[in-house]
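Below you'll find the structure I mean.
Removed: one protein chain of the complex. Kept in place: all other protein chains.
Up next, chain A:
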Amino acid sequence: MAEVVLENICKTYGNSFKAIQNLNLEIADGEFLILVGPSGCGKSTALRMIAGLEDITSGHLYIGGRDVVDMAPKDRDIAMVFQSYALYPHMTVFENIGFSMRLAGKKKAERKQRVDEIAKTLQLTELLDSKPANLSGGQRQRVAMGRAMVREPAAFLMDEPLSNLDAKLRVQMRAEIASLQRQLGVTTIYVTHDQTEAMTMGDRVAVMKGGVLQQVDTPKRLYDAPVNAFVAGFIGSPSMNLFEAELSRGTLQAPGFALQLPDTVLSERPALRGYDGRKIVFGARPEDLYDSTLASGRDHQAIPAEVVTVEELGSEHVVHLRLDAVPVDSGDPDAVEELGGLSNAVARFEPASDVHARSRIDVAVDCSKLHFFDPETHLAIR
């Protein structure tokens, strides 16, 4: 087990494309850090650089206090779980898990003892003589974990290990990996583009975009206090609704409605006063928009909206709305335009709500929960 430190790590390809720019991260001993971001943000490249599978153009990388920039992958004391699992198809589960020990010249008895221990932990004992082709997705995933565990590494590196599993199995394996990591206490860096995995598995989450680290924080802090509109839009599903408005004497003025900000909002964010009379970006999480007919007792203001469609999920209704306001792009390249542009906001209503498509309703907004961003830099206003 060890601390992993990335110091000003850069990766530039031959065509001068900068995949990673000045990445600084300190991952504590035993910590579970999630690297998350949209496609092409550099998260997998960063992980592969830590593994030694990609050269580091500049910067320092310390694993357990040793600078490992010039070391081969095998000498870095890490183990990696690949997105495709990368199991050796011609080897049995036993041979796959014990391969690194075989290469290290360990005796068969020693290998057998260690592989058996790991197989027991991962419930693979019955499958030790099977080939990967005869295993299910979840079993393959566990073999890949076993192959990483057998090395007793200082750090685990995991590159989207659940992306090939079906939704149900993914939820199960998510919990298994998180619990296994806590049980083993090994420093783990886990790459994913799935922000649900990011929010549920890690101690901290590092959000990347375009090769640049945006924010590293606990899942709760990322959700509650995103540093910019990108993090605000990327973290959370459905995404935060972002709109343009003019701030005038504590009132947000959008084309079709106005929202009076409570004094607490203004006092908690002194920088907001500097935006008086100027354009501003404000964001509302879907769960902070309510069905006004059910919002009794809550401190809210109502704005008119048209219901475009309703997704009834049982525990909640995901309601796609059209508000008379100008939406703002968070900068997430993977974001899908809301229903082909018909709607521009998403709300989560209680299942008791009986709103239906093509109706006009009043949506209640909890203004104390709004987020504010600079319209130019997209940085959070606090």
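The criterion applied here is as follows: a contact is a pair of C-beta atoms (placed from the backbone, for glycine too) under 8 Å apart; a residue touches a chain by one contact, two chains touch by 3 or more; residues count from 1.
Definition applied: contacts and distances are computed from a predicted model.
Hidden chain, UniProt protein name from the list "ABC transporter permease subunit", "non-specific serine/threonine protein kinase", "Na+/H+ antiporter subunit C" or "Ferrous iron transport protein B": "ABC transporter permease subunit". Of the options A:Lys74, A:Lys220, A:Arg273 or A:Arg382, the residue whose C-beta touches the omitted chain is A:Lys74. From the set A:Asn8, A:Ser58, A:Ser84 or A:Thr196, the residue in touch with the chain omitted from the display is A:Ser84, counting the whole complex.
Residue A:Ala51 is the one among A:Ala2, A:Leu23 or A:Ala51 that touches the chain missing from this view.
Although one chain is not displayed, chain A still touches it through residues 51-53, 72-74, 78-80, 82-84, 86-90, 99-100, 103-104, 147, 151.
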